[in-house]
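With one protein chain removed, the remaining protein chains of the complex are shown where they sit.
In this document, chain identifiers A and B correspond to the written order of the chains, with residue numbering beginning at 1 in each.
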Amino acid sequence: MRPLPDWLTDERETAALAAMLSPDSSSSLEALAAESRAITLRRFGRTMTLYAPLYLSNYCSSGCAYCGFASDRKTVRHRLEPDEIRRELAAMKKLGISDILLLTGERTAAADFDYLRKSVEIAAQEMQRVSVEAFPMSVSEYHALADCGCTGITIYQETYNRERYEALHRWGPKKDFIDRLETPARALEGGIKSVGLGVLLGLSDPVEDALSLYRHLRHLGRRYWRAGMSLSFPRMRPQTGGYEPPFPVDDHLLARMIFGFRIALPDTELVLSTRESATYRDGMSGLGITRMSIESRTTVGGYHDTDKKEKGQFEIFDDRTAKEFCAALRKNNIEPVFKNWEPSYNGPSTEGNNATIHSLEAKPCH
Amino acid sequence: MITIELNGQQQPLPEGSAVSDLLATIGCDGKSVAVVVNEQIIRPDNRSAHLLHEGDKVELLIFAGGG
Partner (left out) sequence: MDSLQLGSYTFSSRLILGTGKFSNATVMLEAVRASGAQLVTIALRRFNREQAEDDLFGPLSAIEGITLMPNTSGASTAAEAVRAAHIARELSGSPFIKVEIHPNPQHLMPDPIETFEAARILAKEGFLVMPYITADPVLAKRLEEVGCASVMPLGSAIGSGQGVATAAMIEIIIRESGIPVIVDAGLRSPSEAAHAMEMGCGAVLVNSAVAVAGNPPEMAEAFAEAVSAGRKAFRAGLMQKSGSAIATSPLTTFLGTY
């Protein structure tokens, strides 16, 4: 078993964040909110970039205990064919969406790399910005995706607690903790311009996971210093499979995390999805979150066929339309941003080709 | 006699002088000094063997205070 890298356990790196996240922290939630709001306003202004997920396929080869798409679930499996993808994209464009996240399960014969690459190609013809949340790939596969117009990769570690990780990922390619941990670096080596990291809150001790997540991001940031970075805070919701999160995260702790990360990482994009309620998302607008999903459908083909009764990967909590959501943002004095990228900048970044900081030892200077 | 250029100034020397002879002539022997002859660094163990020729550009450098 390969050992954990040193950077993942370096507590000095996270001392300041740990102090903010501690339940007996000297900073009140209100004080953190004020600080976080000031930093967000200074760095991002009164804006919120918006994206929507597009589930390409729910085939999956992994046995993640918490996921509605795990390979032992009785869910009906299908994947979108090219004409169906175009149909979904057209429906999404009608909603104003131009920044999308393409999703699949773990690699299967039904939804393999070639399928994903072709889907990216189709999406990049229609959309301004295309990101992918799928399965771990090789450097050359990431390079090929970047060539087709993919600019971002989202890959969550789910939990940084190795024991919990190995117990939760019952079988399949996702079982290898270290390989998963090294995936974002491979994406950046392959010329992907930005990576999104996250933990699935509820699976393990949330503060421990948050601190490890921070170290992972800082490690990548030092080594791939040209890369864009984003962090998400998905909380476990009831879903297909009926998995009850053993470490539920309440509204207050999630807020403390968002504020703490914003203060510790003034420049990083912080993402909040429709897993959260309308009230929570409206409340967080302007306080630290800078990117939100809208109009999410977590079923395959859910944009065209809006009456679908089948269960998605998780339940949507904020099911407002784009129009309703934007009205709420504007009421908060925040401008919704649908286009924040120009496809003429697509293509692999120079990160992969240029000299990067190859000392794997790149570590904080203390 | 030959004439060399020492730190930008003319310096006469007997023909057949080695670098070590030059250092002795100007009272620089035994000191920590770097010698560069025509852009080539001459290490201490080569200084008695390295002969100087007419027109050679010689630089002698030492360490001084600096920040």
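Throughout what follows, contacts are C-beta pairs under 8 Å (C-beta built on N, C-alpha and C of every residue); 3 or more make two chains touch, one makes a residue touch a chain.
The shown structure was predicted, so the numbers you read here are calculated from the model rather than taken from an experiment.
Engineer: Which of A:R79, A:R223 or A:R275 sits in contact with the chain that's absent?
Structural biologist: Answering carefully, the residue with contact to the hidden chain is A:R223.
Engineer: Touch as defined at the start, partner being the missing chain; which of A:D6, A:E81, A:E163 or A:D251 qualifies?
Structural biologist: Selected residue, touching the omitted chain: A:D251.
Engineer: Based on the whole complex, identify which of A:S27, A:T159 or A:T274 touches the chain you can't see.
Structural biologist: A:S27
Engineer: Can you list, in ascending order, the chain B residues touching the missing chain?
Structural biologist: Per the touch rule, chain B residues meeting the hidden chain are 7-8, 26-28, 31-34, 36, 39, 41, 43, 59-67.
Engineer: Across the whole complex, list the residues on chain A that are touched by the chain not included here.
Structural biologist: Counting over the whole complex, chain A touches the hidden chain at residues 12, 15-16, 19-20, 26-31, 33-35, 37-38, 221-223, 225, 251-252, 255, 263, 279-280, 282-283, 287, 354-357, 359, 361-366.
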